[in-house]
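One protein chain omitted, others in place.
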Amino acid sequence: MTVPNMYALVGVGLLCMGLYGLVMHSHLVRKILALNVSGSGVFLFLVALADQTPGPTPDPVPHAMVLTGIVVAVSATALALALACRIQQVNGTLRLSDNEPE
Amino acid sequence: MSLNEVLQPMSLPAWLVALPLLAAGLSVVMPRCSVWTAFFSAITTPFLVVCLGREIFFHGSIEIHVGGWQTPLGISLYADGLSTAMLGVTALVFGIVTFYARPYFSGHAVARHFWPLWLFLWSALNALFLSADIFNLYVTLELLGLSAVALVALSQTGDALTAAMRYLLVSLTGSLMYLMGVAFLYAANGTLSLKMLAIVGPASPSVVTAFALMAAGLIMKSALFPMHFWLPPAHANAPAPVSAVLSALVVKASFYILVRLWVMLFEPSIPAIVAQLLGILGMAAIIWGSVQALLAERLKLLVAYSTVAQIGYLFLVFPLSLLPQVGKTAWQGGLYFLFSHACAKSAVFLAAGTVIHTFGHDRINELHGIVRRLPVSMFAFGLAGVSLIGLPPSGGFIAKWLYLNASLSGGQWWWGVLIILGGLMSTAYIFRFFSRAFSHSEEIVGERPAPRGMEWTAFTLALCSLILGLIPGSVIKMLEIGNPF
Partner (left out) sequence: MTTEFSKKLPEIMTRRSAESLLSRSGQAMTIIGVSLLALILGYSLWTLPPFSDRMVTLVSDNMAISGVENPVTAVLLNFRGYDTLLEIGVLLLAVVAVFSIAPSPALLATSPPSPMATLLLRLLLPFVVLVGGYILWVGSYAPGGAFQAGAVLAAGGILFTTVTARWHPLANKAIPFAMGAGLLIFVLVALATMMVTGNFLQYPETRAGMLILLIEAAATMSIAVILTLLFVGGEPGEISPAQGENKHTVSFNKENRSE
């Protein structure tokens, strides 16, 4: 296994771990953290891809994709956290309950 | 520089993206003019779409290379019949609902946040329908998802906030899966351009995996059963103009991407059983959504479950399109469904919003005889209901007729049975509300009179869904430009 491939596998692993955490936890902040872990996994996968070029220079396009992805992930996380804060203010709890809408 | 030079056909797609973005930025910087920037956008964008439509009608589809760089180095925007039709429906619904939103939000403190979010949503949709680059589609999907979530949360009730949070989590998960699919596709092919990827080789594990990831993400965003659980609370608790646009357009955007990917990239490589699986999920959506709509106690919840059901109809296009001679008819049916549902569902949500505005609640069991207070809105509801059920002469009827044609001529008659059954169920839940609204009982005194703008915009949209039933020929001709299928 080449070193770049190992990073890519770790990225895949992070994605799956994050998905498990997202589904399993009921606390909102933990869900948001799990999503961030997943996102980091995808970005790691992309960066590992960039190193797979046959020549010496890495591919700059996945780097640009990751930069864009990080900014988008930060924006989404900020929105999610603001929503979570507000939910705590209004509903008093940070755990999503399981009930269907009445 | 004359107007003619500015509006060169090659620049129209760029204007369609840049104009709402510019308007959104201006309404952040100068909140006092936000309503006027929104109105200006609501009038000029449909005009630009009409120009684009005329252009591709006479000269074929347009492709512009942003930055002047050829693909695969740069990003290209592609306007063929399908994307222009989607742009047209977007401009129509958004334009009309903008004039509903003005009286709806007048006087509310959140209005100054509504308009930038609204314009961002519009620019996201325009950018999405024009994009021909899979990573660019990811960025537009995120822009779309975040603005939709923020708009849902504008109601600021506890239910709306929880619904927005659920929607956000599902949306972000979907985007991440889609992005992973993009990464796999790029790793396998070295390009991000849809047109260049169309020459994908035979099914290798990476192509199938990429499709599975992207499809999973897009299905989550389109609320196909069983990933539909976020939709009813979100659409029911959002402000009425937001619900209208969410049901009409936002859930269809990810469906559009799935269709594009399917047709351009994946259809040769994916086994037919996947299409049948999508059809089965669509069937489950129709049945589950209709049953829940029959049981719903609030009007907006009923309409939201109806959206779940109608999205199931959209996904029937995948198995039907695989049939040998009638594949094209199936695609036309699916897209016609999309357009007529967009007009009809937005009209219904706007009418529901007017009901809440006037009476303060939307509990179906207590809305007796409201036709006397809101005749125009109820008329709009009725017209839109005609299209949702699929009675002639409406867009919904044309769509169902095309679908039935495809399924019966193609031999897979069970889809036809399902469509008829679905029509019966939607009749049931539409009339459940309708019978109460038109019943002879003591008149409920409304709390506030409904502004004229709110009632007549709903009526206009419902009328559009009916008009779609009268012009099938030209719509289908439009869809064929550029041979998307």
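We call the chains A and B, going by the order they appear; numbering starts again at 1 in every chain.
Just so we're on the same page, contacts are C-beta pairs under 8 Å (C-beta built on N, C-alpha and C of every residue); 3 or more make two chains touch, one makes a residue touch a chain.
Here the structure is a predicted model, which means the values were calculated and not measured.
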- Touch with the missing chain holds, among B:Ala24, B:Ile62, B:Val97 or B:Val317, for B:Ala24
- Message: For the chain left out of this view, which of B:Leu146, B:Ala163 or B:Leu197 touches it?
- Response: B:Leu146
- Contacting the left-out chain: of B:Gly60, B:Pro226, B:Pro268 or B:Gly360, that is B:Gly360
- Logged for chain A, residues touching the omitted partner chain are 5, 8-9, 12-13, 15-17, 19-20, 23-27, 49, 52-55, 57-61, 63-64, 67-68, 71-72, 74-76, 78-79, 81-83, 85-86, 89-90, 96, 98
- Message: Residue by residue, what part of chain B touches the chain that was omitted?
- Response: 1, 6, 8, 10-11, 14, 18, 21-22, 24-26, 28-31, 64-69, 72-75, 77, 108-110, 113-114, 116-117, 120, 123, 127, 135-136, 139-140, 142-143, 146-147, 149-150, 153-159, 161, 180, 184, 187-191, 204-206, 208-210, 212, 237, 239-240, 356, 360-363
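One rule holds for everything that comes next: only the chains that are shown with their structure count from here on.
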- If you average the CA atoms of chain A and of chain B, how many Å lie between those two points? 27
- Query: Which bits of chain B are touching chain A when the two form their complex?
  - Reply: 135, 138-139, 142, 146, 149-150, 153, 156-159, 161-166, 168-169, 172-173, 176, 179-180, 182-183, 186-187, 192, 232-233, 236, 297, 301
- Hey, which residues of chain A end up touching chain B in the complex? 15, 19, 22, 28, 31-32, 35, 38-39, 42, 45-46, 49, 52, 61-62, 65, 68-69, 72, 75-76, 79-80, 83-84, 86-87, 90-91, 96, 101-102
